[in-house]
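Entry: subunit A
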Amino acid sequence: MGVIFKAEEVSLAFGGIKALDGFSIELEENTITALIGPNGAGKTTFFNVAGGIYPPDGGAVYFRGERVDGLRPDQICMKGLTRTFQIARELGEMSVWENVMLAPKGQVGERVFSSLLRWGTVKKQEKENWEKAEELLKEMGLYEERNELCKNLSAGKRKMLEICRAIMTGPELLMLDEPTAGATVDETKSIMGEIERLREEHGLTFLVVEHKMDVIMNLCNPIYVMYFGRNLAKGDAEAIQHNEQVREVYLGG
Partner candidate 1 sequence: MEILSWILTIATIVAIYSIMGLALNVHFGYTNLPNFGIAGFFAVGAYASAILTAPHRFREMEIFAGFPGGVAGRIEAPFIVGLLAAIVLAGVVGLIIGIPLLRLREDYLAVASIGIAQTIYYVAVNELWLTTGSAGIRLIPMPTGNRYLYFLLVLLLLAIAYWVVNRFYSTPIGRVWRGVREDEVITASLGKSIFRSRMSAWIAGCSIMGAAGCLWAHYSMAIQPGEFVPTTTFLVWIFVIVGGLRNNKGILLGAILIMGFFEQGTRFLPAIGAPYIMPAIRLIIIGVLLVVFVRFRPQGVLPERHKKIEAHIR
Partner candidate 2 sequence: MKKLSIIAILVIFCAVFGFAKVNTANAVQPIRLGLLLPYTGAWAWVGAGADPGAELAVQEINADPALWPIHRPIKLYKEDTETKSAPAIAGARKLYDVDKVCGIVGPTSATVRSIIPLTKEAGALEISPTAGTTKLDVIGGGINGEYIFRTVSSDVVMTAGMVWWAMNKLPFKPTKAATFTADTEGSRSIKGGVVDACKVVGLPLVTQIEFALNQPSYRAELKELFKKGPQVIFWEANPATDATIFKQWYQMGYDGQWIGSDFANRTSAKGSLPASEGVIGVNPGVLVNERTNAWVERLNKISGKKGATPFSANAYDAVILFALSIEKAGSDSRTAIRDALRSVAQPPGVKVYTYAEGIKALRAGKDINYEGIAGTQDFNKYGDPITYLKAEVMTTKDPSGMKRIGTVLPEQIKDIIDGVLAIRAKRAKAQ
């Protein structure tokens, strides 16, 4: 067990407003860490910095000991860190299977000439990727909709699709931004089950932003609390629930 991901004193300002103000976080391998905080605390901004959408103004982000801040999103993803989005964003005019099959890394057919010339390899890879995707879709209950266009899916299903897509990139660290938002109770359960299963069977690490406290309390350890772009508290579910500051922020904020 080692530290897989570390952010040190990350800060970022938008036109004078400090969205991140020296925020630090450390993720242990094979854990599910939660990041909570009231709206506007900077959770999504932190995801965007870690995912490479914004380069931070100050501080550093390390993944497996390698500095990754300032890299492009695709470079970060290729290193094994995949994130999802708070509001499910889907590739609407593409079908579910295409969405999922877009994700795997190292597809030979992503090069112009290979896609035209190396038929056999491309076809073989497609079959392999689909086998993986098929299994995943079945578990997440999306298999029936595999040929649907994504824009026709319900909000919960889109969320599930997004997680499927992220998993298909074969990440080592998955950063999920509100994975159960908009999902029904059953869907929430299957998402939670999937996260737990992936951690156990594949040794993945998770960072989860979530508002549903029951989900967090059952699933995650440790929990980081964020407030106005700063660290507020860290601890297990028990400790956080009894932390005075946290209660004040949530009730008073």
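Basis for inclusion: all candidates are chains of the complex that A comes from, given by their letters.
The rule is short, and it goes like this: a contact is a pair of C-beta atoms (placed from the backbone, for glycine too) under 8 Å apart; a residue touches a chain by one contact, two chains touch by 3 or more; residues count from 1.
Quick caveat, the model's predicted, so the values are computed rather than measured.
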Check your understanding: All of 1 or 2 sit in the same complex as subunit A; which one actually touches it?
Key -> 1
Exercise for review: In the complex, go through subunit A and note every residue touching candidate 1.
Suggested key: 51-53, 72-78, 82-83, 85, 89-95, 97-98, 101-103, 105, 107-112, 115-116, 122, 125-127, 130, 146-147, 149, 165-166, 169
